[in-house]
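Of the protein chains in this complex, one is absent; all others appear in place.
On to chain A.
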Amino acid sequence: MAEDPQHPIEGTETHPSIDPSVLLPFNTRSPAPQPDRSTTKLLLDSLLKNSLRPEPCDVFGSGPLLLSDIPAVIRNNNERGVILGIDEAGRGPVLGPMTYAAAFWNPDSADSIPRGFNDSKQLTPEKRASLFEQILSSETIGFVLRILHASEISRNMLRRAPYNLNAMSHDAAIEMIWAVLNAGVRIDTCYIDTVGIADSYTRMLERVFEGKGITFIVEKKADAKYAPCSAASVVAKESRDTIIANWKWTEAHNYEPKNSREFGSGYPGDPKCKAWLDSNCNIDVPFGFPDFVRFSWAPAKNALKDGGGESGPVIRWDADEDEEDESGGKQSSMDSFVVSKTVEDMGRKGRILEELRRKKPRLDIFNELGLSKVTKFVEAP
């Protein structure tokens, strides 16, 4: 991930008008903290306004992860550990990215934290925007942003062994926590708005961050209960909204879909969104939709399955076949219940087996030539 741990930019304050397109190749996934707030803001701005989007779109990689600068108050008072909240935005919509954010501060500086945090969906847009501004300009709050573009989500969910949205959410949260820890920040308590079953999510986090001394509080509606979560919720929601408002179509130079941006909220239930999907289905056969659409969402899948408008080909994804029966709730995965055994608790037996399994697989050439391993030598007659 961190191909370049060095910051390509130094002394940005003397170069306020740095060309953001230069930054991208080095920094989109770099989990290293930014050197200062102005760089953070500059990079965030270019990320959200998509001027940093690589072309063609990031089909194979995962979306950007940005860690802000670490405020001096946190750095200088690291003993106590920060409180950190995590929340997401854009889980349900069929359009656009899902954004994951973390916000953290030292509990001692609670007084300087803006008031009025709540679930970002319950805040008025004006209030939310102003809180976002306050977080960005705060000298006490640090934050992390992980953007999962629609293309990344589609690709993961439509894999043969699907990597589902819950697992992606969990991994995004883990990635952000690591980024903060790796920046040398101690975390005292971590508040997370749960995704899936809170208990198993907590257990998983405790396992991953064993020995780091973090207390995990994973709850439903945590964004309405804990200020760091609310702050994260604001960052996530504002980021998603900004990305969507400034979306640059990646399909081709000057590409503009039908009805342009008349997609409403992006939720599949919104009539505007439905109309937009309908009018953009298979306009460019065989691509289906612009990559702003989550192909793995039922409305998008169904639209394509029906032959998609006038002339589209019928697309069948193998991975879909297993998911046909969506009645009676969403199928959960075993992954969130089982624990991968660590070497210590495997015991001697397990360790040897594990070593055996780590052996490199036989090269195909041996099989092709019909060579097999010999364990006994027999003298030629």
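The criterion applied here is as follows: a residue touches a chain if its C-beta (ideal position, glycine included) is under 8 Å from a C-beta of that chain, and two chains touch if they have at least 3 such contacts; residues count from 1.
Criterion: contacts and distances are computed from a predicted model.
Note on the omitted subunit: UniProt lists it as "DNA sliding clamp PCNA", one of the names in "DNA sliding clamp PCNA", "N-terminal E2 ubiquitin-conjugating enzyme", "WD repeat-containing protein 41" or "Vacuolar ATPase assembly integral membrane protein vma21". Checked against the full complex, the candidates A:P35, A:P114 or A:P162 give a single residue touching the omitted chain, namely A:P162.
Touch with the chain that is not drawn comes from one residue among A:D45, A:E251 or A:D335, which is A:D335. In the full complex, chain A makes contact with the omitted chain through residues 91-92, 121, 160-162, 196-197, 199-200, 203, 220, 322, 324-325, 327-341, 345-346, 349-350, 352-354, 356-357, 359-362, 372-373, 375-376.
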